[in-house]
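Heads up, one of the protein chains got dropped from this complex, but the rest are sitting where they should.
== chain A ==
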Amino acid sequence: MSDYNFAYLDEQTKRMIRRAILKGLAVPGYQVPFASREMPMPYGWGTGGVQVSAATLTPEDRLKVIDQGADDTTNAVSIRKFFERTAGVATTEMTQDATVIQTRHRIPEAELTEDQILVYQVPIPEPLRFLEPRETETRKMHSLQEYGLMHVKLYEDISQHGAISTAYAYPVRVAERYVMDPSPIPKFDNPKMEMAAIQLFGAGREQRIYAVPPYTRVVSLDFEDYPFEATKADHACDLCGAEDSYLDEVIMDDAGTRMFVCSDTDYCRSRREAAA
């Protein structure tokens, strides 16, 4: 344990990241550049989220890490172990017990509270990236609020599929100013982003941090005649029977049998325990 500085990063680096986080909170949805460090994991595995978590953690914190809602998948297990080893903080799988939750691609089903921080892992922070490849141009579009192009993408969805088919990383407008990529969470989770907890987004490879302060207005973009819809599989969880949670579809055998289960493992387990 003493071989590492608390939470792996050195104090100067953590200060630098905290400054970026504070700026991000002051300007909700704005992508703050930061000097992302090399982390002992490959890009795409949550290097940004890990750095934000490292800068946020205190020795008293209790950490929860989820990957697609699950506590027991490779990415979640490795990152949890990483902080157990380098920070010595307590960890948990219970959403309501955690003070810092690092997540990849989901928001927990249980409602978060004011004393919690949700840290997202972000692969590509720029919502306009696939429409406009030039960084100079996308920055200008953000600064001048030229967001018409974002709707071109939604238009293309409707013209090709008859409905807005973007199902994850669904663009939102934060505090009526910046258009933001909510990281690849399913659009089912978009309405939850107006929450009591602090939301921090870290993109390690792209070297950007952005944030949504508590109780900030987060609006999913849409058309007047094609309003935003938070969709999920039309099914109940086959394990706990929940009808209000986001479901994973699991293929059971070669004959195509499938079952639907909650993607949030903690939510599913606690419901089953309560029922038992």
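As a working rule, a contact is a pair of C-beta atoms (placed from the backbone, for glycine too) under 8 Å apart; a residue touches a chain by one contact, two chains touch by 3 or more; residues count from 1.
The working rule: contacts and distances are computed from a predicted model.
Hidden chain, UniProt protein name from the list "anaerobic carbon-monoxide dehydrogenase", "Phosphonate C-P lyase system protein PhnK", "Potassium-transporting ATPase potassium-binding subunit" or "1,2-phenylacetyl-CoA epoxidase subunit PaaB": "Phosphonate C-P lyase system protein PhnK". Taking the complete complex into account, A:Glu224 is the one of A:Glu60, A:Glu224 or A:Glu273 that touches the chain left out.
Residue-wise, the contact with the chain that is not shown comes from A:Glu156, picked out of A:Glu156, A:Glu194 or A:Asp248. Although one chain is not drawn, its touching partners on chain A can still be listed: residues 131, 144, 146, 148-149, 151-152, 155-156, 158-160, 222-226.
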